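With one protein chain held back, the other chains of the complex are shown just where they sit.
On to subunit A.
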Amino acid sequence: MKRTFLGEFEEVVLLVVAACTDDAYGVIIWEQLQEQTGRSITISAVHATLYRLEEKGYLSSQMGGATAERGGRRKRFFTVTALGSRALLEIQEMRQRLWQAIPQGKLQLIG
């Protein structure tokens, strides 16, 4: 099985894009990310990750409409590609397996 290399932040960004109900673009994804993780994140980090995921083929993008508040600049909408969704599924599957492998009662020490 081909291993999927995704960093933790990349995985979260990818999940956020997948979870977006509206068209996902930079600002929305950034806000969602902060909301979901509760962390303060610079927007440049989000941009860098989005472009990197696109280069790796997990995301695709197309340019969309412009709004006045953007100074007439167009938005770049990201969608998860087939490769991206498979990667997410594989990660989830692997996690699932590991969760199921945890012996009964072990986590209660922590919980």
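Before moving on, here are some points about what is shown:
Assume contacts are C-beta pairs under 8 Å (C-beta built on N, C-alpha and C of every residue); 3 or more make two chains touch, one makes a residue touch a chain; residues count from 1.
The rule we apply is simple: contacts and distances are computed from a predicted model.
Between the listed names "Formate dehydrogenase gamma subunit", "STAS domain-containing protein", "Aspartyl/glutamyl-tRNA(Asn/Gln) amidotransferase subunit B" or "Macrolide export ATP-binding/permease protein macB", the UniProt record for the complex's undisplayed chain reads "Macrolide export ATP-binding/permease protein macB". Think of the hidden chain as still there; on subunit A it touches residues 25-27, 30, 42-45, 47-48, 51-52, 63, 66-67, 69-71, 73-76.
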